[in-house]
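Omission of a single protein chain aside, the complex is shown with its protein chains in their original locations.
Letters A and B mark the chains in the order given here, with residues in each chain numbered from 1 onward.
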Amino acid sequence: MVGITGYGVYIPRHRIKVEEIAKVWGADAQAYKKGLFVEEKSVPGPDQDTITMSVEATFSALKRAQIDPKKIGAVYVGSESHPYAVKPSGTTVAEAIGATPDVHCADFEFACKAGSEAMFVCLGLVGSGLIEYGLAIGADTSQGAPGDALEYTAAAGAAAFIMGKDNIIAEAIDTYSYMTDTPDFWRREYQFYPRHASRFTGDPAYFKHILGAGKAMLEKVKMKPKDFQYAVFHQPNGKFPQRVGRLLGFEKKQIETGLLCPKLGNTYSGSSPMGLTAILDEAKPNDLIFMVSYGSGAGSDAFVWRVTERINQVRDSAVKTRDMLNNNKSYLEYGTYAKYRGKIRKGE
Amino acid sequence: MSSPRYWRGIPQRYRLEAGKCRKCGKIYFPPRLICDECKSREFEKVNLPKEGKILTYTIIRVAPSQCTDQAPYAMGIVELSAGSTGKDGVKILSQIADCDFDKLEIGMPVRIEFRKIYQEGEAGIICYGYKCVPV
Partner (left out) sequence: MRDVAIIGVGMNKWGELWESSLRDIFTEAALLAIEDAGVDHIDSMYIGCMSSGLFVGQEHLSSLLTDYLGMGPIPATRVESACSSGGLALRTGLIEVASGMNDIVLVGGVEKMTDVSVHGATFALSTAADQEYEVYHGVTFPGLYALMARAHMHKYGTTRKQLAQVAVKNHYHGSMNPLAQYPQKITAEEVIESVMVADPLRILDCSPITDGAAAVILAPLDLAKKISKKPVVKIIGSGHATDTIALHSRKDLTEIKSTERAAKIAYEMASKSPDEIHLAEVHDCFTIAEICVIEALGFAEKGKGGPATEHGMTTLGGKIPVNTSGGLKSKGHPVGATGVAQAIEITKQLRGEAGERQVKNAKVGLTQNMGGSGGSSLVHIMEVV
């Protein structure tokens, strides 16, 4: 049996509302809110980045896993906003949590599914016996180009999972991955903002891969949507995951708990992983969770999780997802948001 | 900030690693070579506790050049809980992040969070460390 022994989440306290962004660009806020099903998004402070959020999410995961960090055999951080282009986020995280030096580190990158990749690899390493525990993190402080549609949703957050064989709180029943070369959303080296192919990012990209991985996953484990208590999908906005869930045969109430986007925005590599932490905050022993991530470029990783008895013992040991999402918020106006996000051209 | 200087301080910057005198139990942050109380040279590694309270604070409005984007920001001298440390709590100076300035007060409980302290322009290293946030 392999699975999650500890999970943690981190959401910065700053928020900005869709109205505030729309005001600056002369856009129709209500249209954006309806079209995207998003009200506000999280904003990282100037002293926060993928690494800082990953460290704090991991401290929460360690509180739930209750293990000595020195037993972690691999630290993988998946993000599309690693603070360095060359120098791994993983080593700083490993150093901060006290896992160094006897540990493997690597940074993962695959647009929004870099987090779920790290999870996939850790499960494999633990399952094969190569490591005792593996730390998989999905974290991002992604940027949306000013005035672009993505600016309304590009948000910040981190989810950390410690995979192991002992004291599991959610067993990994199986996984399935589905990839193709699809240029729907990308960022070239030295470019500050990503670019996307507009409506092409829908059916041929997001939907094709989630449906491809999702259907294959259900077939592989020989289950039906109604067998699951929860389903969570990648959340670039509040609408897509609801539609893809419906297409796969899931109902609104199965998707609700893990749907954070309306109040959080799209945390990219943290997106479906954070949806999973929100579900684990509530799920009961023996609940089945269906998870499919999506990363542009493109691909999806699907997972089937079964919650164990142990969840009740450790769930309250650290902060919960919706508590971080809803409490202690600080709303920014666009000027401060732009300053924090480095969008203002400054002298050197 | 030079690479060797930054790197040398990582155990303290990231993990608040301190030195506890084996003879009299006094805790030094950062670790020292000699205990000023009992003159012993033997120390063991301990990590400082991550909770404490504010002893005094200020709000920096005119910031040094590496922090101008973060101004105004609060800073405080924080006593990290005596609980497990035996003697008086160890005091540190750090920024107090994520706080509403008018809620700041002496005695306020805080905890340590890992944050970015500053970065060397667009091409230099990124410096991380500890800050305090209200509990």
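One rule holds for everything that comes next: a contact is a pair of C-beta atoms (placed from the backbone, for glycine too) under 8 Å apart; a residue touches a chain by one contact, two chains touch by 3 or more.
It should be emphasised that the depicted structure is a prediction, and the values quoted were computed from it without experimental measurement.
Asks: Considering the full assembly, with which of the depicted chains is the omitted chain in contact?
Replies: Per the contact definition above, the missing chain touches B.
Asks: Using the touch definition up top, pick the residue from B:Cys24, B:Leu93 or B:Val135 that touches the left-out chain.
Replies: Looking across B:Cys24, B:Leu93 or B:Val135, the contact with the absent chain belongs to B:Leu93.
Asks: Sort through B:Tyr14, B:Phe43 or B:Tyr57 and give me the one touching the missing partner chain.
Replies: Of the candidates B:Tyr14, B:Phe43 or B:Tyr57, B:Tyr57 is in touch with the missing chain.
Asks: Over the whole complex, note the residues of chain B touching the chain we left out.
Replies: 9, 12-13, 29-30, 55-67, 70, 73, 75-77, 91-95, 101, 106, 117-118, 127, 129, 131
By definition in this document, only the chains that are shown with their structure count from here on.
Asks: Per the centroid of Cα atoms for each chain, what is the distance between chain A and chain B, given in Å?
Replies: Roughly 30 Å separates the two chain centres.
Asks: Hey, which residues of chain A end up touching chain B in the complex?
Replies: Answer in residue numbers: 13, 45-49, 51-52, 55-56, 83-84, 92, 95-96, 98, 328, 330, 339, 348.
Asks: Of all residues in chain B, which touch chain A in the complex?
Replies: Touching chain A: residues 10, 14-15, 69-70, 95, 97-98, 100, 113-117, 121-122, 126, 128, 131 of chain B.
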